[in-house]
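Okay, handing you the structure first.
What you see is the complex with one protein chain gone and the rest in place.
Now for subunit A:
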Amino acid sequence: MTGPLLDIRDLRVRFPGRVRGRRTVVTAVDGVSLSVDEGETLGLVGESGSGKSTIGNAVLGLVRPTSGSVWFRGENISRLPPGRRRELGRVIQVVFQDPYSSLNPSRTIGQTLGEPLRHAHRLPRRVADARVRDMLRQVGLPADAVGRYPAEFSGGQRQRIAIARAFVLEPRLVVCDEPTSALDLSVQAQILNLLLDLQREHGMSYLFISHDIDVVRHMSHRIAVLLGGRLVEQGRAATVTRTPRHPYTRSLLGAVLPVVDPGDPTVANPETVRTTLPPPAPGTVADAAWGSG
């Protein structure tokens, strides 16, 4: 097979909305074209309202594109009949941000992980159970987790469970929608390591969505920067983060507060630290949101 695994062509998504009581149309994604190759991680970075999650949901079939198309392995998947769309669940999977609401609190971990295998893919119970146990081991959870409920697990462990649910079907593409934004720094590192390990082992592709450019840079081969539903820049991760071309990318990188790192001499002097913070001057993106308009 040639060509990219996932190909998003001129995607537009509009929602009916309301601005001060008047009905309007909100354009969440405005003509975005992206592609993801086999085994590749594409990072989508942007702030709230940039449309990054909407793109993920369009790939997952959770929102319907207004125009444009999403191609997966050469097949247009943006307007599929429900039956064919369900079959895609085997190859396109998702890890959501909030590990608390992404697991059904009234179902055991075994039920949550096993049901796509048993009900969507009609595997016999024995095979499904073995797959579930193997997957739990891979994400570093004990086998007895099968019979327990989500409430018994911490945030980081729940995110491991959510990852296990996504990977148990052996997908080729996983949409990671802010997978570590709700987690503490030390747990984030564990989860990012797990995602890297799974990719190295199984070779699937990631569409990695985050507002944190540090995390995106760490995880991605290529990065696409979104602003107000439009793509402002995309390219190799190193290129985009080292030599950003668009001013918005530069402001995103600049807004990331300075590195604190053992042995990093740049933080030695608090004065040098402080000058790197962009002043709240009008005209920057930061202030567009609260300007006097």
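Following the convention adopted for this analysis, contacts are C-beta pairs under 8 Å (C-beta built on N, C-alpha and C of every residue); 3 or more make two chains touch, one makes a residue touch a chain; residues count from 1.
Just so it is clear, contacts and distances are computed from a predicted model.
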For the complex's missing chain, which UniProt name, "Dipeptide/oligopeptide/nickel ABC transporter ATP-binding protein", "Sulfurtransferase", "Phosphonate C-P lyase system protein PhnK" or "Cytochrome b"? "Dipeptide/oligopeptide/nickel ABC transporter ATP-binding protein"
Options A:Gly51, A:Gly156 or A:Pro244, residue touching the unrepresented chain: A:Gly156
Given the contact definition stated above, which residue among A:Leu5, A:Leu88, A:Cys176 or A:Leu207 touches the chain not shown here? A:Leu88
Identified contact with the non-displayed chain, of A:Ala58, A:Ile77 or A:Val187: A:Val187
Touch residues of subunit A, complete complex, unshown partner: 20, 47-48, 60-62, 85-90, 92-94, 96, 98, 100-107, 111-112, 115-116, 119-121, 139-142, 145, 149-157, 160, 162, 165-166, 169, 184-190, 192-193, 196, 211-215, 217-220, 237-238, 251-252, 254-265, 267-270, 273-274, 276-280, 282, 284-287, 289-290, 292
